[in-house]
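Below is the structure I would like to discuss, written out as structure tokens.
Left out: one protein chain. Kept in place: all the others.
By letter and in written order, the chains are A, B and C; residue numbering begins at 1 in each of them.
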Amino acid sequence: MPDAAPAAFPAPAAPAVVSPVLAVRDLSVAVGEGLAVDGLDLSLAAGETHCLVGESGCGKSLTCLALMGLLPAGARCRSAGLTIDGRDWAYRQGRPPPGLAMIYQDATASLDPVMTVGRQIAEALPPDLPARARRREAEALIAQVGLSNPRARFGAYPHELSGGMNQRIAIAMALAGRPRVLLADEPTTALDVTVQAQILDLLLAVQNSTGAALLFVTHDLGVVAQIADRVSVMYCGSIVERAPVATLFAAPRHPYTRGLIDSLPQISRPAARLASIPGRVPAIGARPPGCRFRPRCDRALARCGREAPVLDGTGPRGAVACFNPT
Amino acid sequence: MLRFLLVRLLRALLTVLGCATLAFFVLRLSGDPLVALLPTDSPAELLERYRVLWGLDRPLPEQYLRYLLALARGDFGRSLVDGRDALGLVIERAGATLQLGGTVFALAILIGVPAGTVAALRRGRPSDYLTMSAAIFGYAMPNFFLGLLLILLFAMQLRLLPSSGYGTPAHLVMPAITLGTAVAAKLARFVRTSVLDVLGQPYVRTAHGKRLGSLAVIVRHVFPNAAIPVITFLGFELGLMIGGAVVTENVFGWPGIGQLLVVSVARRDLAVVQTVVMVIAVSVVSANLAVDLAYGWIDPRVRVAGGRHAG
Amino acid sequence: MQQQPLISASGLVRSYRASRAGLLRRGPEVRAVDGVSFAIRAGEAFGLVGESGSGKTTVGRMVSATLRPDAGTVALLGEPFAEPMPLARRAKVQAVFQDSLGALNPRLRIGRQLEEPLIVHGIGAAERRVRIDGLLADVGLPRSLLLRYPGEVSGGQRQRVLLARALALRPDLLVCDEPVSALDVSVQAQVVNLLADLKTRHALTLLFISHDLRVVRHLCDRVAVLFAGRIVESGAVAEVIGSPAHPYTRALIRALPADRPGPRRTAARAIAAAPDLATQDLATQDLAIPDRATPDGAGCAFAARCAAATPTCRRSAPVLRSLSAGHEAACHLVAAR
Partner (left out) sequence: MPADLRLAARLALPARRPAPLVVLSAALFLGLVLLAAAGADLLAPHGFAEQHLDARLQPPWLAGGTTDYLLGTDTLGRDILSRILFGARTSILVAVGGTGFGFLLGTSLGFAAAHWRGWCEEAVMMLVDMQAALPTLVLALAVLAFLGNSLPLLILLVGLDGWERYARLTRGMVLSARESGYVLSMRIVGAPAWRIHLLHILPNIAGALIVQATLNFPHTILLEAALSFFGLGVQPPATSLGQMLGLGRAYLINAWWIAVFPGSVIFLTTLSMCLVGDWLRDRLDPTLAREPGAGRP
């Protein structure tokens, strides 16, 4: 079996990745009887926006949590190596690696309800800072994420702010640790579209000013189209296709990717009927042998039922894990 | 602020009034106290004289109104047995009960909170099982039985502690253990649940993601949030603890309100029983009021309008 | 236009006391819906679009007569539609909600839950069985599902069960409140297609409530955009989305994620660059923050975020004005153009 790892980076059509700021090889997360994440390779360049897209239950959130070392109790994880900023990180659950910070889906729930947002931001600042400087820094961060009147906001509690404002606070908190890589797990899913647009805007602005890499997890291909440099499509715990965003949308190769793109309703081109993928994502315990997408696939071959395809990046248009790609 | 306070205060007053009414009617309707109090062969004139003296000859509504008016004046009546001021009698005994109750509360918090927290943090490990097994034993143990066992062992077999009485710290040991075991056990169980609940919240994960130490996460994020339900619980617990105190005081001859209650009940001393009931009701209601106010202080999200009933 | 509308809402108003308040003060009264009127013709799919807090769910509850308006009426074929009313009339309007797990009783088998409306309406056992078979075929569910509990089936299947239950009483109007928002894209497409099919097959009229303009674009004939409890724009879907008149509608459309990757990050920049839009949070909750609130009752609710707002906008509230046949908007500036 060809080693998939080197193929993962650099992807041929992507901007050349010299030394990835984050690289993880063969990451697996076991939950109960099955693998929720199964042998995932990922690398991010500084300043890159990498979208991890897939439907619920495909393991994208667990991937982020595993990288952060914050997996829920009962989930086990293993990897062949995690490199951050060129340094190997001997990593262990419960110990988030330095240089990584995460933004969560439900911002309001991810903030402590009985502590002011200012103190929560200050807490995330490097520990050697004196108290007065912490407060100044925290206020500066509140201003940086676009909230007016940072002095007053410092003393606000999460329930006094809207969901969008809390997500800004969460971003400020993530920035406080001066991360090299930002992991964002569906940070805009719970928000209204207008707020979503602003949060996306803010994330990209923040990324520009700090040079951090952004791993953005989403199920919304519209968001992917808007912000991604490269895209990894996940299905049932594995990456089935990886390509630069333009390539992916222009010529999706994996049938699942194509199905996802076609079933997205478009504002500019309404169709009489939406294309859809038949069936649904199988539960972890009920995954079929061979290619996991086979039961829902219209291009399946006999071979697909017997062996599982691996992500093959040797072709000219990104990497795909399919025996019969388009 | 004022409005909320007034609403809560009014509610508390109404509750106390309800308790007073209940105490009055239940006790007054339950038979003629004189029959029980005076010798059975007392002449009818004597009975009649006492009846008039204590106002028992008036119609019930009038008696009730007089009773309420007297209460409002702070006049709780006189003991039917020795004619002493009922409130004074109760207050005289309150010190002993407060001493016992205070010791028990302090002990319960000192033992229950750390035990529950450790059990929650080491969930599923031996220390969790051990703590929680101990807690369930303490919780299921009837306090009068525990009291008897303690007397049997420490007072009679080992002769280490006095079996009853009041005054020295040695006297306090067994009553405090008897009453405190159940309270500490319940508190430990409740703290464990609350801490587990908070540990599962997304914001705790966020805090870990900030690379704070485990201790900082627990002290700064877990405790303040877990404290909110625990404070409510302690407020609730007070009423139950009073029931336990009645038993404990009687087992150990502890001269507190509980003992007074049982003795007065046996003597059918109406005024004193009423007064004890009122004093207990007022303390429980005030404790719950205090909890409500503490809520506002500790939880910035506090909701008004009977939020504690919503559960 | 001459035809009598199937359902019409006129001047609907509903206020809530804000549930959350400080320790010491009671929450202010919030007008969730503030004078909403619309009419839906038989066979039409009418979209109601708005963000969270816009009052769209409240409108849906009032139209389905499960929430009494403080003012205004809902009429079905010209007659008031409100409780109490005969069961047969009640059946004419049915509803499907977003949270499919919450809308099904977790302790009852799905079969029983499909049967329940029929039992309530006094339909005999034999007839019930026939109807349920028909419903299952309609929404594409296997019979085996009847014995399962709601927690045991997928979100897409549950949404189909809800559709089947809502159709059991053969309603004229189906109110759908965010029926596909909680679903994955691939399943969402299945359910949207199913809704379109059912609408044709059963000559249904739809009130489709959603925050997602993209789905509304696909499914609906007409659309009304709700902001802070008022309709700010309404008209044929193609027209409202193709040439939005109200600044809020334009903001909504610009904020949509791109259909396809274009020149990088244009959509995000569009908002910042749009001259008629403020770049502040547009979430209505933010209105409650004191340093940005408009004085109560006066002026256009959108004025505080509208970069083009004039003193007139802050003084008086605009009313819906016709722009072209069937296309209306409530904006002083649009009317002036």
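Simple rule for what comes next: a residue touches a chain if its C-beta (ideal position, glycine included) is under 8 Å from a C-beta of that chain, and two chains touch if they have at least 3 such contacts.
All of these numbers come straight from a predicted model, not from anything done at the bench.
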Among B:Leu53, B:Ala72 or B:Ala140, residue touching the chain not depicted: B:Ala140
Which residue of C:Lys56, C:Arg165, C:His246 or C:His332 touches the chain not shown here: C:Arg165
Option from B:Leu98, B:Met156, B:Ala170 or B:Val219 whose C-beta touches the chain left out: B:Met156
Of C:Arg90, C:Arg160, C:Arg222 or C:His332, the residue in touch with the unshown chain: C:Arg90
On subunit B, residues whose C-beta touches the chain left out of the figure: 11, 14-16, 18-19, 22-23, 26-27, 30-31, 33, 136-137, 139-142, 144-145, 148-149, 151-152, 156, 182, 186, 189-190, 193-194, 197, 200, 202, 229, 232-233, 236-237, 239-240, 242-243, 246-247, 250-251, 261-262, 265-266, 268, 270, 273, 276-277, 280-281, 284-285, 288, 306, 308-311
Absent chain, residues of subunit C that touch it: 61, 64-66, 87, 90-91, 93-95, 97, 99, 102-108, 116-117, 120-121, 162, 165, 169
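Note that only the chains that are shown with their structure count from here on.
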Maximum inter-chain contact count - chain pair: A-C
Remotest chain, subunit C as reference, centres from CA atoms: B
Whole-Å gap separating subunit A and subunit B, where each centre is the average of the chain's CA atoms: 54
Euclidean distance of C-alpha centroids - subunit A vs subunit C, Å: 31
Of all residues in subunit A, the ones touching two or more other chains: 159
Touching two or more other chains - residue numbers and ranges from subunit B: 301
Residues of subunit A defined as touching subunit B within the complex: 68, 70, 94-96, 98, 101-102, 104, 106, 109-115, 123-124, 157, 159-160, 170, 173, 176-177
Touching residues (chain side subunit C, partner subunit A) in the complex: 20, 51-52, 154, 156, 184-190, 192-193, 196, 211-215, 217-218, 241, 251-262, 265, 267-269, 271-272, 279, 281-283, 285-286, 289, 291
Residues of subunit A defined as touching subunit C within the complex: 55-56, 148-149, 159, 161-165, 191-198, 200-201, 204, 219-228, 245-246, 249, 259-260, 263-271, 273-278, 280-281
